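Removed: one protein chain of the complex. Kept in place: all other protein chains.
Each chain gets a letter, A and B, in the order it is written, and its residues are counted from 1.
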Amino acid sequence: MLNFIIRRTLSMLVTFVVVSVVIFLMMHSITGGPFDGNEMPLPDNIRARLMAQLGLDQPLYVQYLKYMWGVLHFDFGVPYQSPGETVMGLVAHAWVPSLILGGSGLIIGAPIGILLGMTAALNRNSWIDYVASAIATLGLTIPVFVISTLLILVFAVWLQWLPASGWGEPKRWVLPILAYAAVPMASYARYARSAVLDTLNKPFVTVLRAKGLSERKIIFQHVLRNSAIPMVTIFLPMFVGIATGSIFVEEMFRVPGLGAYFVSSIDKRDYPLEMALMLMITMLFCISYLVSDILYALLNPRIRIDGSAR
Amino acid sequence: MTAPALELRQVSKSFAKRGGGPGALLAVDRVNLVLPRNKVVALVGESGSGKTTTGLLALRLLATTGGQILLDGTDITNLGPKEMKPHRKQMQVVFQDSYASLDPMMTLGEIIAEPLGIHAIGTPAERRDQARRWLEKVGLDASYATRYPHELSGGQRQRISVARALILGASVLVADEPTSALDVSVKAQIVNLLQDLQADIGLSMLFISHDLSVVRSLADEVVVMLRGRVVEHAPTDRIFAEAKHPYTRALLDAVPVVDPKARRRRTFLTADEIAARTPRVSAADCERPPLSDTADPQLVALAGSHFVEAIVTG
Partner (left out) sequence: MTEISSAGVALATPDQPKQHSPLWYAWRRFTANKAAVGGGIVLVILILMAIFAPLIVTSGPNDQAFLTQSLAFPSPQHWFGVDDLGRDFFARIVYGAQVSLGIGFSAAVCSLLIGLPLGAMAGYLGGRFDWIIMRIVELFSVVPPLLAALLLASVTRGGLWAIVLIAALFGWKDVCILVRAQVKAFREKEFIMAAQALGASPWHIIFRHLIPNAVSPIIVGFVLAIPLAMMLEASLSFLGIGVQPPTPSWGQMINVGMNFMFFYWHMAAFPTLALAITILSASLLGDGLRDAFDPTLKGR
């Protein structure tokens, strides 16, 4: 088992390093540095000096190694767009709105999704099942920015119940949280439905029924526990998936979170910020996949005993 | 003297343990087997005895970890795919699972004609005709050529497998439990088919089975395997009349008998009991001197081409 964990971790590390190199190379191949886009073209010698100052004139692999060394110390440099603070500092205060809104969306969406899925499974092939499944499919197939648009259209424009944007008072949070909640809810509804259906079909449930156990006891004491495994393992990656969604939600609802900064960093060719955000998100993805792989192996006795994930 | 159709010399196969670690599984342990021309040799044993693995090794579908395989006198043990290809025309296989043996997406005509295509024999039209002829040879109407495997019964599918195996003119057929998955009446049909074809085109067969009743009617010689080793081999009637090894006896006892009055108690022996009852043979009884004078069990020759794994005493 330990063998398995070590192997997966090493494999993830290698993957991460490869990805970081690729990202690094990509960023530097974007023609034009921070000084090339805009309004005031700099005279060459000043430009050369600034590039040297920012270390942009050295060979690529040196830049890469220096950068990764800094990363290990949590030093991602200074964002071009606001040189008054460090990238880490910016991230430190930018992640708060993202976390609050995204996290709330997940925490609200997941249980609702699970309940929806369970209800659908227990009433399979009835209209409840169809409606619940339809809602789940909608949540997954409609892109998050479309959902956001619809939310704004319905609740802010037509019904005028809630404000459409901004970040400040809690009532402004409702719509973004709903937008975030859609995907987790839909995902969990699907997983819950198929997991519960699978378990209900297993012979041991028939035995329990034959023994006379009430349906409700069967569901809550036995079925749920057996269905829990896949749902636990997808929790983490979903969390990171929220990060991707944040690009749109924050843009549409004008929330100053990580997603918004990511978009602006691309726009303004702000390398340090771009690199940092990409690396951090990728690292989060790597870690969450690793943890969920390990969790799944731990919970699945077949892998635990056999020692390999084959 | 002509070379035997197929010969296995000290063939071994060991499988490494999954996930690494010490100790390997010795599935086939220095097996010697001679398949004379136009004869049927039955390879019997329980599941796990290594008989199927031996068949796959002979076919070069698995790589050996020791020993030699000779096809019509030629050593094919280590030939690469290109060199092996012409030899494959001579040796073919029929498997137990008739459904999985046929590509579900191909018509029966295509299946039978495929070997000709692989070896680039004849034009497409000629191949189609050949396929049709072989369909009839195995007892199916030529109009079956456009049908698909799932439309046939198990016995019919086995006939297709036989046609595919023999269309290249193979002289050696390795049949791995071809009748085990079939109904009793169909078993007889397939056995008859094989016998007829053998008489007609001259076929040497390595017939792998755990079903001794089928073996009795088909085989010239019986080779008994236990845990990867050959423990006895002799002509068929000698095996059924005078089996010497306890394991062979146990297998024979297990064959159901129709007459209720003739039924006897079966003996079920554990592996240790079998090992404990290894026959002891004095050197004088051996037809040929034993190969070595260890006290370990070894294959000794008794009268009448009868070989048993025994401990030599005296």
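We adopt the following convention: a residue touches a chain if its C-beta (ideal position, glycine included) is under 8 Å from a C-beta of that chain, and two chains touch if they have at least 3 such contacts.
What you see is a predicted model, and the numbers here were worked out from it, not measured in a lab.
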Of B:D75, B:D200, B:E242 or B:E273, the residue that touches the missing chain is B:D200
Contacting the left-out chain: of B:K13, B:K137, B:H210 or B:H233, that is B:K137
The listed residue (B:D75, B:E126 or B:E151) that touches the chain absent from the view is B:E151
Residue list for chain A contacting the dropped chain reads 11-12, 14-16, 18-19, 23, 26-27, 29-30, 121, 124, 130, 133-134, 137-138, 140-143, 145-146, 149-150, 152-153, 156-158, 193-198, 201, 240-241, 243-244, 247-248, 251-252, 262-263, 266, 274, 277-278, 281-282, 285-286, 289
For chain B, residues touching the missing partner are 56, 59, 61, 81, 84-85, 88-89, 91-93, 95-97, 100-105, 114-115, 118-119, 136-141, 143-144, 147-148, 150-151, 156, 159, 161, 164-165, 168, 189, 192-193, 196-197, 200-201
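FYI, only the chains that are shown with their structure count from here on.
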Separation of the C-alpha centres, chain A versus chain B, in whole Å, is 58
